[in-house]
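All protein chains of the complex are present and in place, except for one that has been dropped.
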Amino acid sequence: MKYLEEFGDPTLAGHILADIHATASQPWTIMEVCGGQTNAILRNGIDQLLPPTLELVHGPGCPVCVTPLELIDRALAIAAIPGTIFCSFGDMLRVPGSDGDLFAVRAAGADVRVVYSPLDALTVAEANPDAEVVFFAVGFETTAPANALAVREAQRRGIHNFSVLVSHVLVPPALRSILESPDCRIDGFLAAGHVCTVMGLEEYESLAHTHGVPIVVTGFEPLDVLEGIRRTVHQLEEGRTEVENAYARAVRPEGNLAARQLVGEVFEVTDRQWRGLGPLPASGWRLTESYRSFDAESRFDVDRIEVDEDPRCRAGQVLLGLLRPNECEAFGDSCTPRHPLGAPMVSAEGACAAYHRYRRTEIGATR
Amino acid sequence: MSASWSCPLPLRDHRRITIGHGGGGLLGADLIEHLFLPAFGEAARDAQPLDAAVLDIDGPVAFTTDSYVVTPLEFPGGSIGELAVNGTVNDLVMAGARPVALSTAFVLEEGLELETLARIATAMGAAATAAGVGLVTGDTKVVDAGRGDGIYITTAGVGSIADGVDVRPARMTPGDRIVLSGPIGLHGMAVLSVREGVAFDTTMQSDTAPLHELVGSVQAAGIDVHTMRDLTRGGMAAGLCELAAQAGVGVVFNQDSVPIPEAVAAACNLFGLDPLEVANEGVFVCVVDGDSADSVVEILHGHQGGHHAAVIGEVTDQHPGIVVQRTRLGANRVIDRPMGEQLPRIC
Partner (left out) sequence: MCLGIPGEVLERYDDRGTAMGRVAFGSITKEVCLTLVDSVDVGEYVIVHAGVAITVLDEVTAAETIDLFEQMIEADQP
């Protein structure tokens, strides 16, 4: 497929790697923010090909991982209400709440459906006028336009049996929180290409400037990831702390203005709780006043949610890059993809699950 | 047996399955006599009007059973009918057996159109004939409308194992090479793409097929197959991981050696799935002595379903129990057993 094969070419990957090896003269710690990049790195074994002095740390860019337990529990409670059809991206079905996951709720008789797009959930609502259709609107800035579109369309077409359980989070506040942590050991960031496709580069300029850290907007194919790393290493070696765009075929400096306008109409900034990171001010989106009637949280008065996070899970430190997944005591022992204690072990792109899947040989050897 | 089935007179009162068809009375008898037996055709030649079929088999017997559940019931390249026959036939073949006979048990949902049932039963008859097995005994039950997905089928099969055939995974030995019989991912992605409203051309069809001929031709050439595994649910990842774990050996294969059809790769990209984890219904890996691998490939190339056979990797004494993929970039990736259901994802 065009744009996929050429950006996975092994010969060109060798070129970029040669440059990285020739350039990196000292240890650097680079965080790839996005879980999709984590997956690309481990799936292709990119980390094994880098100089041993470069350490990649897997960031918090995985909505499955950071959606707070309280919201997962709320989703489970809403999905269990008779007469409800609960629609979700496939990613969220196995995320453990305090007591079970969406699969378990479905097994107990609830109507839980996997959709590819929030617009598909809208179609479900139109086809089932007697049911309340709830869509679990999770995601970062990339997913917000699609979710906003579904809400705006619902209002425009008068589909009132549709609502969204919103758990939208924003990348820049999470990066700020990581950079402000006294233990922060990140020298440079690979910013999430598709988030920037929507939002542009502006927010990252002030982060790079204030915290004196290079930020390279990076894509997802093997060559994209390598080029992001290469440019970050060059900046670090040369003492530069700029925002660079290594995914220019998809990212414009201003982002996608139509998408930003839509998101600005439907969502407004709010404080959000992040699973693992805790509460972060102005770190998410909720529905604006004019669309509040589509908010599932107010439409469904579910019982008080008592959150019960497993104390053995150290997801917060993993998401901040302070702890490698395999350094956690529970890793691979009481916490596995099959019996996850916390969210990063659930999603295929969660740092812990990715480690568990792709690094087992290495871990087996060092134990 | 022709593929077009016209409703015979005794069944015309009911164009759909009713609860009565499962009651063991006349309606059920009509269904057997006028739908199943004609649809199964030649394959039901030895079906006996008894509660159990009586078979005459010499030597060791392989015995297996499997249940088939799929939505939609009919999909590009086949239907639940072919799956129910080929799946069980292949379980026998993978045990080193020559398939002899299958039982067929149906759980039908009230309201199912007889026309649909007849098409699926006809497909079963044709698949059984192609695989050289008889459909020798069966059963039908009916559940209330809304309590099933149209048709569930359970088949059990018996096969006979020739003298000297031993395909237990424990025979995998470091230095053995691994041959993959064909392109992966077709069945799972064809079914998922229909469900997700994706349009695709005829290159993406379920690969459902019996494997007796491919395996038989390798065995007939005197090649000692150490072990084999058909790559059904969980795909190639599950198949190789099971073999490595059961044999206590390591497996290494090359990313670039595995044939993945373009349409499968595209659909996997779109839905965030890994082709290695996608189900197949007519592909297997076989493990043979390092010197025999090229001959196996050559033999498979001469048969339908084997045109893209390739040596993909080898058995190693490194990392016992673990499967490693050498990536296109030259790194190693550990392949794990898939968790379960493949769901479209956005992340």
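Here the chain labels run A and B in written order, and each chain numbers its own residues starting at 1.
Here is the rule we use: a contact is a pair of C-beta atoms (placed from the backbone, for glycine too) under 8 Å apart; a residue touches a chain by one contact, two chains touch by 3 or more.
All figures in this text were calculated on a predicted structure; none of them were measured in a lab.
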Residue of A:N256, A:S283 or A:Q317 in touch with the missing chain, whole complex considered: A:N256
Sole residue of A:I30, A:L49, A:C62 or A:L287 that reaches the chain not shown, by the stated touch rule: A:C62
Sole residue of A:L93, A:V133, A:V198 or A:C328 that reaches the chain not shown, by the stated touch rule: A:V198
Residue numbers in chain B that touch the chain omitted from display: 193, 196-201, 203-204, 262-263, 265-267, 269-270, 272, 345-347
Interface residues of chain A (partner: the chain not displayed): 1-4, 6-7, 9, 12, 14-16, 18-19, 22, 34-36, 61-63, 89, 116-120, 139-140, 142-143, 145-147, 149, 153, 156-157, 192-195, 197-198, 220, 223, 227, 248-252, 256, 258-259, 262, 349
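Here, only the chains that are shown with their structure count from here on.
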Euclidean distance of C-alpha centroids - chain A vs chain B, Å: 37
Contact set on chain B toward chain A in their complex: 196, 262, 265-266, 269, 271-272, 319, 322, 324, 327-334, 336, 339, 343-347
Touching residues (chain side chain A, partner chain B) in the complex: 1, 4, 8, 10, 13, 35-36, 42-49, 62-64, 89-91, 93-94, 114, 116, 139, 143, 222, 337-338, 347-349, 356-361, 364
